[in-house]
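Every protein chain but one is kept in place in this view of the complex.
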């Protein structure tokens, strides 16, 4: 996609336009994209773009000479972990991991106290907590409330901001990176209007994949006047609230939102396809109950049930015949990675080898925006006047590669 | 407690007073508070205060542009781990964890060699080794001797300093943070003279909590002319040496030191109460033997025995009726956290919900000094002329938040 250097004239024009936007992200967490205004979404893209250009122009984006960033991963992660530490390092923060044990579902006093104890010198907290329906997002808010209270009570000198690195509801660093990729691919956010995006379930031999990616995609795509189609086999529903949200937002943005049980219908004439496996909402809910009760037998039965159910939809594979249904047989394929690729990572998967091969580099590009999206979210939450900060970084022009 | 900025005039006056103190901490480890003179204890508080003010004045305390800090945790830690990395990051050091396996009790060649191998570019080593009576402190000294020898033999360019992040004997980063909190609360160290501090055992449904907190508290409190009362049920003794020390020190400081088997007696008219569970000394000693012999059955029997014993003292709870015994019914409650709170973290615990709730923010404040105490310990051990270093940092006034 190009690693463009930045020129002063263009930069300042862009910063001027940026300063005309209504941005009220200062000292706020980034938990769900739909809690941010369109101006704020655009600002997040634009600041990410500028930080990216600074790096390719060898301009340091260190806004801190010291300071702690905390990562809390209650689920495994490679991509997001590296994106988060890359983003924090870019801004000058040192990442300290909070290793609380992945299976623990904490609440109340424990969360409150932990939040404060790790935050005395912290600037930002990145949290992944995506495996438990009804738990992840509420954990982040509880965490945030504890920070706010401690800040008000003069316990903390600052209110560290929280970045949602994937909850049970949204995965904003993913969806925002995905859409920054789309704006580059289609030459601007305004060009997404009227484009058809198919967010489709796809077959996978695994079980229990979180719902936050499809929810995050429909929660963001419906804001730009796109024709969004959500496709999945009967029963593979997403969280009802996110469906309501998508309906409401698509109406507001003069786009459309439709649910179908046919992958073909979703792909028909689509500009963009995002085929990805997930577990049905009701299964994930049942699973949380079983986990809370340590019901090993129940869990193993649920897994069997779920895999049997999945197996009926083995033909939900994004292959050439499916891609031939799309606009000019040439829709843009997207994935948050890693994809289950048929005959590569498994016998039957979400996508055929040929299709993935064709779009591999597009998916890598897509992933490459995530560190800058995260850095942008942090900068916008930590700096009262982000335009001023970006100008100052440019004027100082401290080199990232010093010697 | 306030996040005061610093003004030049006041700072220089304080630095002048600091430079009049006799400080011989250069190139020395910080293992036990009682190995430091009163002047050195005061200097540690004062440097912590100044580093804290620098942070709130947006003045960088980076004394290194690169350099390694090593953390060695032979027991779990969240609070102290974050305090240590926050302190190191504040000074410009990168923390690399030495993960040796927690249960391993190493000695001799292994310790000597490891100490050298991780220290070629290290400035500071933080060690927690608190679970084994007779092992933790001696491990740190063995480690330190290896470093000294390697330094003398021209193997190491520098002698990294060791910070005790909790041993079987003392927990100086905790007790020093506790007392920095006290000096703030009571308006100066001199105001602690004559105050009554009750370091009391309290009931907990768990077993095997280390002795280093109560030992550290009586080892520090008895130096300031306080009336220190140690309370615990019969048999819940601390290490005999630390009791002797407390007696000797209280005499020297014209305070008093008393042991009682009554929580009420300790709380009676107390200005400060520190109710906390620990395991009896003889149990911890037995435990180490059993662990060395891998005697699983013996360990499980010991745990049963210990919990049965604890259960007899379920009324050793810091609740309102106990607090009503204290001076003006209003003693300052302290805890190193996390506390076992009745009806919150367990059915019966060290402290009632109401009492903890009333003092929660005080305990959080208390914890918030730890990063600065650690940074101060490091600075005082690494810099020959710490006053000069602090002046230089102020004069450079490199901003911590750069842009």
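Note that the chains are named A and B in the order they appear, and that numbering of residues resets to 1 at the start of each chain.
One rule holds for everything that comes next: a residue touches a chain if its C-beta (ideal position, glycine included) is under 8 Å from a C-beta of that chain, and two chains touch if they have at least 3 such contacts.
Since the structure is predicted, the reported quantities are computational estimates derived from the model, not experimental observations.
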| item | value |
| --- | --- |
| Residue in contact with the excluded chain [from A:33, A:85 or A:326] | A:85 |
| From A:251, A:311 or A:337, residue that would touch the chain that is not displayed | A:337 |
| Residues from chain A at the interface with the omitted partner, ascending | 1-3, 55-56, 60-62, 78-79, 81-83, 85-86, 89-90, 92, 94-95, 337-338, 341, 344-345, 361, 364-365, 367-368, 370-371, 398-403 |
| Interface residues of chain B (partner: the chain not displayed) | 62-68, 70, 92, 94, 96, 98, 100, 108-110, 113-114, 116-118, 120-122, 150, 153-157, 389, 392-393, 396 |
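Going forward, only the chains that are shown with their structure count from here on.
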| item | value |
| --- | --- |
| For chain A paired with chain B, centre-to-centre distance based on mean C-alpha positions, whole Å | 41 |
